[in-house]
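A protein chain is absent from this complex, but the other protein chains hold their places.
Coming up: chain A.
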Amino acid sequence: MTPAVGVSRRIRASAERLFDAWLDPAALTQWMRRPGDDAPVVVADARVGGGFSITMHGPTGHVVHVGEYVEIDRPRALSFTWRSEHTVGVDSIVHVTFTPDDDATVVAVRHELLPDEASAGKHRAGWSEILDRYVDEYGEEAA
């Protein structure tokens, strides 16, 4: 698969409430920022094919993240493309899933880099394994 990172967190709130926080600009200005930063400027056209931009104001300057909604399946799944200077001009895609778990919801984020068209869906093997072995082999140097 392509280089990807996955993180998840179990949060004591409903899937609907958490899902909506990803699409509502007013909510995004509250949580889509680093601790201590000024509120970001958020524009979001929350429909499949619609675009968004999040301008974060950090200590080292402004970082603009832009993307387009690919999938909006309330309250289960959300996918959007993601591009910023941190993705080095390479397209990436973020998949977010919301899985109810008792009185909470597990929010899982999977962020995949798409270095080229070919890697988008066809080649689903290799990368993680290579990096895992690389980390095993070279350990601390990787960080």
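One rule holds in what follows: a contact is a pair of C-beta atoms (placed from the backbone, for glycine too) under 8 Å apart; a residue touches a chain by one contact, two chains touch by 3 or more; residues count from 1.
Here is the rule we go by: contacts and distances are computed from a predicted model.
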Hidden subunit of the complex - UniProt protein name among "Metalloregulator ArsR/SmtB family transcription factor", "ABC transporter substrate-binding protein", "Aspartyl/glutamyl-tRNA(Asn/Gln) amidotransferase subunit C" or "Copper oxidase": "Metalloregulator ArsR/SmtB family transcription factor"
Where the missing chain touches chain A, by residue: 2-5, 7-14, 17-18, 21, 27, 30-35, 85-86, 88-90, 103, 106-107, 109, 111, 113, 115-116, 118-119, 123, 125-127, 129-131, 133-135, 137-138, 141-143
